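Okay, here's the structure, questions in a sec.
For this depiction, one protein chain was excluded, whereas all remaining protein chains were kept in their positions.
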Amino acid sequence: MSAAADGEAALAERLRQRVASQFGRSLHIRTLDTGSCAVCEQEIRLLSAPHYDLHRLGFFLTPAPRHADLLMVTGPMIRAFDVAARKTYEAMPGPKLVVATGACALGGVYPADAFVHGTVGEILPVDVWIPGCPPSPLALLQGLLVAVDRLAEKVSGLSFTADGADS
Amino acid sequence: MTTLQPRPGPAASLLTAINGTTLRDRGGAETVAVPAAQLETAAHHLAAGGARLADLFAADGDQVTLRLIWGFDTERQYLITETPLDSPEYPPLSDIAPAAFTEECEIYEQFGVRPASGKPLNRVALPPHAGKDFPRLGHQPPEAPAEAHAPHTVGGQAFEFPFGPVRQVGVESLYYGLVTSGEEIVDLYLFTWHKHRGLEWRLRGRRPAEAMFLAERTEGLSATAVTWALAAAVESALGAEPPPGALLTRGIALELERLYNHAAAMAALCQSTGLSVGQAAAEIALERLLRVNAATFGHRYLFGVLDAGGVRRAPDQAALRDGLPGAYGELRRAADALLGTNSFMDRLEATGIVTTEQARRLGLVGPVARAAGVPIDSRLDQPTAPYSVHPPALAVRDAGDVLARFRVMLDEAADSVRLIGDLLDAGPGDGATALPTGGGSGLGWAESPRGEALAWVSLDADGRITRARLRPASVRNWRGFDDAARSQNVFTDIPIIEASFWLTVAGTAR
Partner (left out) sequence: MPLWFARGLRRGIVTTHYPARPDPSAACLPTPPAFRTGMIDRQLAGELVAAGPSQALHRDGDVLVFDVSRCTACGRCQEVAPLAVTPSGEFELAGTSQAAFVKKIGLVLEAGQ
């Protein structure tokens, strides 16, 4: 990369960290169901339940995209839902984050075909991906904390080999 | 095709009326061939004889074949009528059984065949842009269906507006058409095509074991019930009998599913009435029940338990015996506190009434029907193992309002705990019977937390699915929602009524 491009990338990263640290104090989440089986939504609802209590971490659920900082998207992005998805994203003021949540949203359940795009990333710019079917509320909390830079992501350092060997 | 002797009962009486033939009699479901010319007579005869139209669907082949599934809840069986259509029109069944209207619309979109009444059919499952090449189970209809419109009008005093599909935070997308004269709900109709994933289309060509993965995700909150119905349909088609221990395990999983769903409905009821303390208490119970599921079967929502021919996992009996009493105790304490909270009870009483007549006419199932005085429960009406040996208690109320549905769910939850104890004592296990080779067709069913879930499957000689019909309870019960919302309710009652129905959009849109 050229020196100028390096400089730009560093600036973008600093800006992202500053935005993330702002969000870390109080972040409003809007959910978006693009065709889930309803179980991911139940796990997301449990984030505000006593066992998990996302409010203690400064996160809040909001029905209004205008108030939201983060869009938590479930489902394989059914094509018939495209317009609603884009309108919701565009109704959110910047800066904003998109978190693709659950195996459907990450392309693990439905391949792209006439019904679905297969992944949320086809329609919306995704910042954080949270695997799971469904991701448990603990996994969702980790994902939200990664999104606002309060936790470092782990998955790139894991090899998923039992003997620790890499390829 | 050999002509079987029909056993005495509704099928025999039908056959006499129409001079038809029995095709199959297996596993509590008899299939009768009814020529197209006799379909109307047959439907009248069955409806007059007290049968409940449980499902109506079609399958493609040399001709489009229409199948109706009738439930004979006192004779303990299902009757399937099979009618190959030689023309694109068939008798208007929704005139005989109004419950059939949504299915008639769906059949038109997927297969292009329609009832002969000439009444307009609405778009239900397929999105507006679905053209000739859009994947269908059959053929594109000659004319596009109409957009759904409010069936009831109030002559100039009301306005109509769409709401959704992106609505409250943390709930599924659902698109309502609301007709209101201010606060009061004059009419409410639903669109669910934005969540249509084409599950029935995807199952074609798959083997039963592969199909289970997608079937679980049809309506994830009823994963056990839908996979049980599909597995039972496959087992009936091929003549396989799961091991008795596996059937006990299925029962335990289904009752755990019922328990956590009823806890979740209670939490949603509290949220809809703005009672945060009650919501928190119910969510504590719900979370504990989900952890019991995870400890017992390795998944909070019981995915991956059932398989065609049996089950993939046995329950961790010690974990279940250990965890369930405490979790249910939380649920019971929260429920008792709510039943003693007048401000909460006032919101539920006389809200969202479904009358007995509406419940029967619309073919509703599950707690919604039972709370409206219709005593149906497929665990009792069409019992198969383990419920034939360990029957549940029937929870029925009369008032048909949100409170009655809440009480029915609480009664069922208490009974589920008792049933789980009995099933555990009977010795559940794992294991699956190998599926015989060959083809066939069969019907399967299970009582999901929302009501009777049906599945019908036909397999080719290679054992692959040629047609799978999945009918979770949500397909039936959403049509009761607009009647319930209309009975003198206001906007703020809609979430309360929705929580008391506790349906899913995924289950109906599939």
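Think of it as A and B in the order they're written, each chain with its own count starting at 1.
Everything that follows uses one rule, which is that a residue touches a chain if its C-beta (ideal position, glycine included) is under 8 Å from a C-beta of that chain, and two chains touch if they have at least 3 such contacts.
Every value quoted in this text rests on a predicted model; they were computed, and no experiment measured them.
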item: Contacts of the hidden chain among displayed chains; value: A, B
item: Among B:Ala12, B:Leu85, B:Ala295 or B:Leu339, the residue in touch with the chain that has been omitted; value: B:Ala295
item: Option from A:Thr31, A:Thr74 or A:Gln142 whose C-beta touches the chain left out; value: A:Gln142
item: Positions on chain A where the hidden chain makes contact; value: 50-53, 56, 103, 106-109, 111, 121, 127-133, 135-136, 138-139, 141-143, 145-147, 151, 153-156, 158-163, 165, 167
item: Interface residues of chain B (partner: the chain not displayed); value: 210, 213-214, 277, 284, 291, 294-295, 298-300, 303-304, 312, 337
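In the analysis below, only the chains that are shown with their structure count from here on.
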item: Computed distance of Cα centres, chain B from chain A, in Å; value: 32
item: Chain B-touching residues of chain A, taken from the complex the two chains share; value: 29-39, 41-46, 48-52, 61-63, 65, 75-76, 78-81, 84, 87-88, 104, 109-110, 113-116, 133-134, 136
item: Residues of chain B defined as touching chain A within the complex; value: 127-129, 133-135, 165-173, 193-198, 201-202, 214, 216-221, 223, 264, 267, 280, 283-284, 286-287, 290, 300-301, 303, 504-507
